[in-house]
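Here the complex is missing a single protein chain, while all its other protein chains stay put.
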Amino acid sequence: MKILKLDDSDLKTLLARWYETRDLFSPVEKNGMAGWKRIEPLEFVEPAKGVPKTSLKTFFFPQPETLLEYSARPGDEGAYVPRPVKEKARERIILGVRPCDARSVLLNSLPFADDPYFKAKKDTTLIVGFTCKQPCSTCFCSWAGGSPMDTEGMDIAMTRVEGGYLADILTKKGEGLVDHLLDNREASPEEKEQLKTLREQAQGGTGSEGGPAEILKKKNLMDLYNAPFWQGLADSCINCGACTFLCPTCYCFDIQDETIKGKGRRIRYWDSCMFPLFTQHASGHNPRSQKVQRVRNRFMHKLKYFPERFGPLSCVGCGRCIRECPVNIDIREVMRDLLSIP
Amino acid sequence: METLFSQATEAIKREARALLESGEVAAFLGFAKGSIPTVTRPFVARSPEETDKLIWNGLCVMNLANYLPGLLKSLEPARRPGEPPPEGPLPKVGVIATGCWSRNMVIQIQENQLIRERLVILGIDSPGMIDRRKLESLAGGKEIQAIEEAEKKVVISGKGFRLETARQEVLRDNCLTCTHPSPVILDKKIGPTMPERHVHEPFARIEEIERMDADSRWAWFQKEIECCIRCYACRNACPLCYCPTCFVDDSHPQWVGKSVDPVDTAIFHILRAYHCAGRCTDCGACESACPMGIKMRLFTRKLQKDCLELFASEPGLDINSPLPLTTYGPEDPERFIINGSKQQGTQGGK
Amino acid sequence: MDPAPEKDQKWEPKIIAFLCNWCSYAGADLAGVSRFQYPPNIRIIRVPCSGRVSANMILDALKAGADGILVSGCHPGDCHYISGNLYARRRFALLKNLLEFIGIEPERINFSWISASEGEQFAELVTKITTRIKTVGPTKRLVKKIG
Partner (left out) sequence: MKNIDQKNPYLPYPGRIEAITIETEDQSLKSYRIILEKPEDMANWTHVPGQFAMLSLAGKGEIPIGIASSPTEKDHLLFTVNRAGVVTTALHKMDVGARIGVRGPLGNGFPVDKELRGKNIVIIAGGFAFTTLRATLIYMLAHRQDYGNITVIYGARTPGMLLYKEELKSWSQRDDIEMHVTVDREEPGWTGLVGFVPTIAGRVAPSPENAAALICGPPIMIKFTMPPLEEIGWTDDQVYLSLENRMKCGLGVCGHCNVGPVYVCKDGPVFTRDEVQKLPIEF
């Protein structure tokens, strides 16, 4: 597809235009970058660096999400018969998305492939990504299979250059967003060459042959499972859910019914494999009753079970868990330790 | 440069190594360096060699008492539920304790979660611990790549910046109002004794909130917990929270919904704080653990203030004085009881 | 935000009353038997002792939309279980303050002592707290809503 050269005023014009028929969202500054917020077009500023604390998954896998509704008035026609909720069809555009977060949407769509709720949200959401110029020291997207210049999962990928942005239009949906600019803003051959060089300079994705996903897939499951270092992680871990809830690719959930004053809903909400209740049977038996088992499960799921089932790691290398873990459990160390097992 | 911290680190390493080498303890609980400069890692050394990893600095903010019951249990020989422990002494753990952590250990002993004899406590006076969020806001969005700490100042640096600040400016809020930096139970003292601290208006922020009207207080409360993600890091970092099934996990009845509904989140924070009433030592682990920067310590601080004012109680200072909610006094204040004071005269004989 | 006193005259507060089996519940019973009039706004939950009432229960009632709470037990010294109400007194003192601290209107959370012989006082108490709760209007804070 096309590559456009936009200056800052072009971007402003576009945002104003998009805003007419769509909702705009972007990272918001609050206690550092806390999360995502609906914005007015003029409010948008490209985040200086890094990603917000909360991940992009909240747009596709909201906390909580109503799956079904039911009437809880015994007299009603169809009382206690759940029916599907109505989804909003209004399109939304998420701005300022980093390559790691954009990639997380693709990774999550693997387990959610047949999920109508996830799919409905994906269909109505456009991602305008901004490639990374300054990775943080906790970033490791290249190692996890991506790259700071990666465009996977974006509809438009913006790269900051002298005098504005090079906008790589990647999808039909993305093309729809800029159609009136397509002819007169096309980037010059030199600019296209510049973008190509920037991409090549960025450390390439290691998703293929030599990447951790491929190496770990080939290792014996029980060798990794029985590795000695898990106990050390469990020693530090307090078994909270900060890592799982901030992680863009942790997607475990629980389902529960809530009934209030005649109205009922069946919701799914984020759950965490760190919590003892996660696996506890009604009988009281708990297959993962020990902290070490739960810590291990989180990493084994991301680094071994998920790749075996779907191919890539269930990790985009955004570094959120590393930055926010209260006891500094570092997934990069876990990856290194797992890779070092013969 | 020899600092307070490097001296303490060396002393901790030395003592821990000796304890493990002599076999007096089966494990030593302390801190190791983290992979990022703003966070340290609670760490269990199980061999003399591993004690080389131990460190001590102002970012050791997790309350180690939190780990003790679980760690001690994991060191006991496996046995079936209900089976009595084996004859003879059970394995011991060595641990570092500052004022608040040691008070939490006292409370755990009072609440039968710990056995004093199984602990070897290296007491260390807390110099006041650093709030990583304050450092981050000082850095103004730039990434902190190194922290240098001295007795009175802290220097942070990263790509293209180097900032120096008074230590006092970046201390955690709880450390700024702390009046008990010295451990109350210990087996060996490490480092110098800190001078006694007098805090002017220790409950200033609480009083400020109390002066607001109900609407403003509600608005403040809502705002404070708005970005809670219900990860329970505050609960799990807390040495007071050891219920086998937390009230948030009760299903029958379900006291609190599990998602991020504002009412459920509010009830979670109210009840979490309330369960710490009369037990909280203001160690600040909850706030330090919170990934979202919520100041939930203010809720427990209010309870702390009330315990002090109503029952003259400060928990964990004395192993022989009961926790305030496990006891009562005939003359406990009851102004809040609607017909309380009116009836009080008639109660004399009883 | 501000729950202004309800203009709609039809609104009547719902008050959940946790009454101890040995004193306050008997007091309420006596009020009924003695035909003392009091507003019909309370819904009584009989509990073995005021010491049985936990913060969880009070918050659960607020979450379900209770406009007010009353917890009433035996007078100090009269507890059937010797000291249940004395432990409760300490807990309620802290809870009431904490709930006020986070912005719950003080009028909504009420504690009292009513003995088995205080039927008249019980009627007076209910009248008093119903009036108090009416001044702050229908509850909005801590009420869970869906959809």
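Observations
By written order: A, B and C. Residues from 1 in each chain.
Quick note on the criterion: a residue touches a chain if its C-beta (ideal position, glycine included) is under 8 Å from a C-beta of that chain, and two chains touch if they have at least 3 such contacts.
These figures come from a predicted structure and were not determined experimentally.
The undisplayed chain touches these shown chains across the complete complex, A, B. Set against the missing chain, the residues A:72, A:136 or A:215 yield one that touches it, A:72.
Across A:235, A:271 or A:324, the single residue that touches the chain missing here is A:271.
Only one of the listed residues, A:51, A:166, A:300 or A:316, touches the absent chain: A:300.
The chain that is not drawn here is touched, among residues A:227, A:252 or A:341, by A:252.
Chain B meets the missing chain through residues 251-252. If you put the missing chain back, the residues of chain A touching it would be 67-68, 70, 72, 79-89, 111-112, 114-117, 120, 221-222, 225, 251-257, 259, 264, 266, 268, 271, 273, 278-283, 287-288, 293, 297, 300-301, 304-305, 308-309.
By our rule, only the chains that are shown with their structure count from here on.
Taken as a graph of touching chains, this assembly is fully connected, with contact between every pair of chains. Taking A-B and A-C together, the chain pair joined by more C-beta contacts is A-B. Chain closest to the overall centre, judged by the mean of its C-alpha atoms against the mean of all protein C-alpha atoms: B.
Averaged C-alpha coordinates give centres for chain B and chain C that are 34 Å from one another.
Centre-to-centre separation between chain A and chain B, using Cα means, comes to 33 Å. One inter-chain figure worth recording: chain A and chain C are separated by 47 Å, centre to centre, where each centre is the mean of the chain's CA atoms. In chain B, the residues touching two or more other chains are 257, 261. Contacts with at least two other chains are made by residues 144-145 of chain C. Taken in their complex, chain C has these residues touching chain A: 64-65, 144-147.
On the side of chain B, the complex with chain A involves touching residues 34-36, 39-44, 62, 66-67, 70-71, 133, 136-137, 141, 143, 145, 227, 229-233, 235-237, 245, 249, 257-261, 288-293. Here chain A touches chain B in the complex through residues 30-32, 34-35, 48-49, 53-54, 63-64, 136-138, 232, 235-236, 238-242, 244-246, 254, 256, 258, 267, 269-272, 275, 277, 291, 322-330, 332-333, going by the rule given at the top.
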